[in-house]
Structures are given as C-alpha cells and as structure tokens.
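Got a structure for you, written out below as structure tokens; questions coming shortly.
Moving on, here comes chain A:
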Amino acid sequence: MSDTKGYMTALTIRLEDELFAVEASRVREILDLVPITEVPSARAFVGGLINVRGRVVPLADLRVMFGMERPAPDQDTRIVVMEVDIDGEPTIAGILADKVHDVTDIESASIEEAPKVGMRWRPEFVKGIGKRNGGFIIIPDMERIFETPGGRSASAAASEERPAA
Partner candidate 1 sequence: MTKTILTIDDSASIRQMVSMTLTAAGLDVIEAVNGQDGYDKATTNTVHAVITDLNMPVLNGIEFIRKYRQHPSSKGIPIILLTTESDEELKRQAKEAGATGWIVKPFKQDQLLAVIKKVTGA
Partner candidate 2 sequence: MNISDPSETFRQEARELLDQLEAGLLDLEQDPSNNDLINSTFRALHTIKGSGAMFGFTAVAEFVHEFETAFDRVRKGQSAANKALIGVALDAKDHIHLLIENPDAPIDGGASILSELRVIVEEGAIDEDGEPVHAAPVAVAAPVAPVVAEAPKPAENGAKVWRLTFYLPSDALIYGTNPELLLGELAGIGPTSVLALSDRVPTLDVIDPETSYLGWQVDITTSEDPTAAIDDVFLFLRDNMELTLAPLGGADTPVAVAEAVQAASDDAMPEAPFVPEPVAKVEEAPAAKAAAPKRKPAEKAEAEKPAATSLRVPAERLDELMDRVGELVIAQARLSQIATQSSDGALKTIAEELERLSSGLRDTTMGIRMVPIGSIFSRFRRLVHDLSNDLGKPIEFITTGEETELDKTMIERLADPLVHLIRNSVDHGLESAEKRIAAGKSPTGTVRLSAVYSGAEVAISVIDDGAGLNHDRIRAKAEENGLIAPDAKLTDQELNHLIFAPGFSTANEVTALSGRGVGMDVVKRTIDGLRGTIDVSTTPGKGSVFTLRLPLTLAIIDGMLVRVGNGRYTIPLAAVEECVELPEGIEANSKGRNFLDIRGALVPYLRLREVFGLKGEADAHQKVVIVSSGEGRVGLVVDQIIGNNQAVIKQLSKLHSGIKSFSGATILGDGEVALILDTAHLVASGQSYVDRNLGRAA
C-alpha cells in the first residue's frame, strides 16, 4: 500500500452518507455527469458505459456493493475515472460519486482494520477504516470489489495478508 510513505494520498468521495477514500495516484480525471449507456444483462454494479475522450469506459456504482440506496444523480454527482486492477489487470473504469471532496493524506497509523462483525457493509470489501477530522473514512478494497465472478478470489484470499497499517 502506501506504508512506505507513512500515509495514503487519497481522494475522498461521498456515497450516500459515508465517506470513501480511493488512491489519488490512480485517479485519471473527474467528470461531471455524462450520458450513460445502459448495458442489458450486466450486473447492477457495472450497469453502464460512458465515453471518456473517445474511450469506452465501464461505469461502476460502488453503492451496489455496499448495499446502499441509489437515488438518482443530482448536480453534485461526479464520475471519478481511475485505474483499477481487475483480476490483476489494470483497467480504466469510472466510479459514480454523489459528491467529490478533496485530496487528503491519511496517516497509515490511523488506519484500522474493519471489524469483522457489527459493520454495515461486507467486511471483505473494506480494506480499512481511517480517521479524519473526527469522522471515519472507508478505504474500499477495489481489487476485491472489481473482481469478476470466477476471478482470482479463491487463490487471492488464501494468500493475501493485510499489511499492518
């Protein structure tokens, strides 16, 4: 992760009423809402495609993976275009965000492992929980989230170890 630096440079975004942090270095651009082409028979998580500078990019809605409500987009809605690893291969994807906040450093020391029980969301999708300004920031495990069904989850889970924050 960013342990070597001692902190994680993150872009904070809001989904519903929670704050999430994604690796800033992987963000390519942030777009206002653009027309979304629906993909029939696709999983709800990646139900759409968008055009980013002549490139066809899948649009992902993390709210699906976290079991959240999904109200219609409004003027704060943004699309964060970033690089994610899908089954080990880097791919460009768009992430819907209800609101994009800022780029901030999160001290690695302040990142804790997600509790196995009692959490609203599925712990396997959460890499850690950081603190900032008195609030919590969820650091999603993008690789796990984007894993395709039949991807590497079996082998990855066996060999994966979370580096201590």
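General observations
Assume a residue touches a chain if its C-beta (ideal position, glycine included) is under 8 Å from a C-beta of that chain, and two chains touch if they have at least 3 such contacts; residues count from 1.
Selection rule: all candidates are chains of the complex that A comes from, given by their letters.
Keep in mind the model is a prediction, meaning the values are calculated, not measured.
Any copy counted, the candidate of 1 or 2 that touches chain A in this complex is 2.
Residues 35, 37-43, 46, 49-51, 54-58, 60, 86-87, 89, 91-93, 146, 148 of chain A are the ones touching candidate 2 in the complex.
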